[in-house]
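With one protein chain withheld, the remaining protein chains of the complex are depicted in position.
What follows is subunit A.
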Amino acid sequence: MFISSQNSPPSFKDFTLVLPAVAVGNVGQLAVDLIVSTLNMTRVGYIHTDCLIPMTGNNPYSTRKEDTEELHTPAEVYTASELKMAVLQIRAPVIQSKSKKFRQLLVSWIKASGFSRTVVLSSSQAYQRDDQQMQGTPLRYLVTPSLLKVSADVLKELGWKEMEQVSAYPGLSDANAEPRLYVPGGGITKGLYTDSCAEDVPLAVLLLFCSEGDNIPDAFTLVNHLNDWLHLLDDPSQKPNKWKIPASWSLLFGSGIPPALF
C-alpha cells in the first residue's frame, strides 16, 4: 500500500508515472535512477508491501554531505510537480510467490491515484530473441488499448517498433498454436501489461533486449529512448551527457583491490 512520507498526501491527478520492472540486467531500475537523480525529484511516499524482499540503505541520490544520512526503502515514489511526473523506484526483487499480488497492488494503486498514463521500463533476455527480433534496434514497446487511443499519433511519429508476438513452438508450423506475447526475463512486465489491458489502464511498456553484465550503457539507451517521447531533458545526446549518475552506482563491481597485488 502507498504510505505518504509527508504530512499531507500528495495528489497524482493527471501525472505521468514511470516505473521499472525488476528484469534482466536491472535496466529499468537503473534508468529510473537516472531520472530521479537528474530531475532532482522529491520523495513523497513509500509502497510498503510484503511482496518485496526487505532492504534499506542511506540516500542513493545524495549530492551533499548533509543529505547523506536519510533512510530509503525498497519501493519509493518520487515526484517533479512542475513536470507532472511521478516515478516509482523499485529496489528489490519481487518475492516469486507474491508476484501476482504485487501486480494487483500496483494496478489498483495506479487506478486509484488517477495517473494519466503509466510507462513501465523493462528489459528482456537478448539470447531468447527469435529471428525477426534480432534485426534492427533492440528497443521495443507495448501499449494498452486505452493509451493507444490517445497516443496513437505520437507513437506513429516516433516510429518505434512494437514488441513482436512469437510462435509458441518456433520452427513448427502448427495452425493451432497462436502467436503469443513472450517477455523472457522481464519479471512482472507481461503480467502487468495484460492486467492493464484487462483493467483498461493507460499503460505503455518500453523494453530493451539485453544480457546480464555492465548494464549502464543499456540504461542510458532506454532512458534516452523514453526521453524521445516524454521530453524530460532537451537533447540529452549532446556532450557532455546530461543525465546525472547517482552516488549509489559507485563500486558496481566490488571494493577496491589490494595495492599489494602490484
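In the analysis below, a residue touches a chain if its C-beta (ideal position, glycine included) is under 8 Å from a C-beta of that chain, and two chains touch if they have at least 3 such contacts; residues count from 1.
Simple rule for what comes next: contacts and distances are computed from a predicted model.
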Completion exercise
Should one name the undisplayed chain from "Queuine tRNA-ribosyltransferase accessory subunit 2", "Ribosomal RNA-processing protein 40", "Proteasome assembly chaperone 1" or "PRELI-like family-domain-containing protein" using UniProt, the answer is "Proteasome assembly chaperone 1"
Completion exercise
Answer key for A:Ile95, A:Cys197 or A:Ile216 versus the chain not shown reads A:Ile95
Completion exercise
Given A:Asp50, A:Asp130 or A:Asp200, the residue that touches the chain left out of view is A:Asp50
Fill in the blank from the handout: Sole touch to the unshown chain from A:Pro10, A:Pro138 or A:Gly191: residue A:Gly191
Completion exercise
Which of A:Asn58, A:Ser81 or A:Thr137 touches the missing chain? It is A:Asn58
Fill in the blank from the handout: Residue positions on subunit A contacting the omitted chain are 3, 22-26, 46, 48-50, 53-60, 62, 68-71, 73-74, 93, 95-100, 125, 127, 182, 184-188, 190-191, 212, 247-252, 254-259
